[in-house]
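Right, one structure below, let's go through it.
With one protein chain held back, the other chains of the complex are shown just where they sit.
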Amino acid sequence: MSLLPQASRMAPRIDWLIIGLLIISVAVLLLVFGLMLLYIVRYRHNSNIDRGKIAEKTWRLEIGWTAATLLCFLGLFVWGARLYAQLYRPPGNALIVYVVGKQWMWKVEYPGGQREINSLHVPVNRPVELLMTSEDVIHDFSVPAFRIKHDVLPGRYEMVWFTADRPGTYRLYCTQLCGVDHSAMTGWVTVMAPADYARWLAASRTGQTLAQQGQVLFMRFGCSGCHHAGLSGGGGTVRAPSLNGVFGSPVPLSDGSVVVADERYIRDSILQPKTQIVASYEPVMPSFKGQIDEADIVKLVAFIKSLAGDR
Amino acid sequence: MSEVTFQYENETHRADTAVAGFWLFLASEMLFFGGLFLVWTVYRQIHNSGFNQASQHANLLIGSINTVILFTSSAVFAAALPAGRRGANRTAFWLCVVTWLLGLAFLLLKLWEWKTDLGEGLFPGPDFSITGPGSAGAPLFWAFYFVATGLHGIHLLVGLGLVAWIALMAYRKQLSASNATSLEVVSLYWAFVDVIWLMLYPMIYLSGHVG
Partner (left out) sequence: MSITLEEARESYLTEEGTLRSWLLTTDHKRIALLYLGSTTVFFFLGGIAAAAMRLQLVTPNGLIVSNETYNRLFTGHGVIMVWFFLVPVVPVTLGNFVVPLMIGARDLAFPRLNLFSWYLFVLGGLIAIYALFAGGVDTGWTFYTPLSTDYAKGHVVAIVLGIFISGFSSIATGINFIVTIHRLRAPGLTWYRLPIFLWSLYATSVIYVLATPVLAITLVLLAFERIFRVGVFDPALGGDPLLFQHMFWFYSHPAVYIMILPGMGVVSEIIPAFSGKRLFGYHFVAWCSVAIAVIGFLVWGHHMFVAGTSVYSAIVFSILSYFVAVPSAIKVFNWLGTMHKGFVRFDAPMLYALGFIGLFTMGGLTGLFLAALAADVHLTQTYFVVAHFHYIMVGGMVSAFFGGLHYWWPKITGRMYPEMWGRVAAIMIFFGFNLTFFPQFILGYEGMPRRYATYPPQFQVLNVLSSAGATILAVAYLLPLGYLMWSLFRGARAPANPWNATGLEWQTPSPPPHINFIVTPVVTQPPYNYPPPEAQEHV
């Protein structure tokens, strides 16, 4: 039985929070148990010690211990909330890896086209951002050694990020009940030195990057028939928004609002194109729901992300 | 030992206690329907266009006629309470009958409306008929519609049973100043069923026309 390793930059900070909580808890427990033991011995019914008068004005005591409790709690709250906010703010230069959960396995896809099942390889000391979705029920991606965990939902992308700072292999679990083999949906996260990581990436190449695989799909599903993408596509009878540089830029919609095109927007545009129509365009894009699975959508998203702007 | 002297100081104490209990029950019913209203509110925010489109397919004519029917029945039954309290059992009986018939009319119209809704492909599923631009979320509206009107209908059906029970009491000349608690409780219930409908009506029938 070994103690859980601290393998990410946040891990020690979270452990300190837990230790702080532990110290406060032990102190309170000692106080409560101590007083209890003291009272049951000192004031047991057949002890003759002088009990004196009972305190009449108790409200000062009540306010006192209430205020002390509240103050202590507020401190813990602030501590926990600040760390949590950091857990939800990934740095801009994070390496992005796509994760698709499905009953009962994790599919991991790298921008370079590498892919694996129930396994994640990351370089040490580099922020990694996981964009995760589920093909079926709610799962949860959890790596205790990194102290991270997040539900993985169908129909949307959820994000979790970490900076692993210790090479090694660490357990990965699914921690949201997802069916019969929920307890089998586990795997390993491997943290490697940069050189080793580069070697691993090269060795695991499938011949095409994720974006290149996405481009193949883009053409196979006929997207290029309407949309400009790179130097090709578009030019048909249907007028469709160009996708060059769309990722990360503001998109004006037909109802007057403006959204920033992120992974969610792209995924929704493929599966539910009628929900957000780009301003001045006709709502004629067909839905590809049921035709493209989440793993392939991830490739299309990667392709569209790779398109440089022509504006 | 009569029920009054067993527990209560007097008949008023007992009657008030029964009514107080019923108000608490109605509070729980408000929370029950409240959860449903929450679902509608949340999804109308998220899928505003789809909900508006979906609501436009609701049968405004039947919905409005039903609203008038139910509203009228409430007014009619509200008159039964003072009648019962002063022992005018015959009057109370006929007021119950009219209320009951109006309630039945509501239910029958509702069933017919459901039939037409289903015929138009408004039950969410593979054959759902509202598609096209801006229709995302429309199936959610119609899922809400069937659950809400179904639950309301069940409550109305129970209400019909209760009103019939009061009608029977009136038929047997049992209503009086000291024996009107059951009537009071049932009239609260009937009013509640009406109130729920008055909240459902704009949610279902009007929301798409002001979009």
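To keep things simple, chains are lettered A and B as they appear, and every chain counts its residues starting from 1.
The criterion applied here is as follows: a residue touches a chain if its C-beta (ideal position, glycine included) is under 8 Å from a C-beta of that chain, and two chains touch if they have at least 3 such contacts.
Please read all numbers here as calculations on a predicted model, not as lab measurements.
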| item | value |
| --- | --- |
| Chain not shown, its touching partners among those shown | A, B |
| Touching the absent chain when the full complex is considered, from B:Ala58, B:Ala136, B:Ala167 or B:Ala180 | B:Ala136 |
| Omitted-chain contact residue, chosen from A:Ile54, A:Ile117, A:Ala203 or A:Val258 | A:Ile54 |
| Residues of subunit A in contact with the chain not shown | 1-4, 10, 13-14, 17-18, 21, 24-25, 28-29, 32-33, 35-36, 39-40, 43-48, 51-54, 58-59, 61-62, 65-66, 69-70, 73-74, 76-77, 79-88, 103, 136-138, 140, 142, 144-145, 147-151, 153-156, 158, 171, 173-184, 186, 272, 275, 289 |
| Sites on subunit B contacted by the missing partner chain, in the whole complex | 1, 6-8, 13, 16-18, 20-21, 24-25, 27-36, 38-39, 42-43, 46-47, 50, 123-125, 136-137, 139-140, 143-144, 146-147, 151 |
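The definition used in the following text is that only the chains that are shown with their structure count from here on.
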| item | value |
| --- | --- |
| Centre-of-Cα separation between subunit B and subunit A, whole angstrom | 45 |
| Subunit B residues within the subunit A interface of the complex | 47, 49, 132-136 |
| Residues of subunit A touching subunit B in the complex | 255, 272, 274-275, 277, 283 |
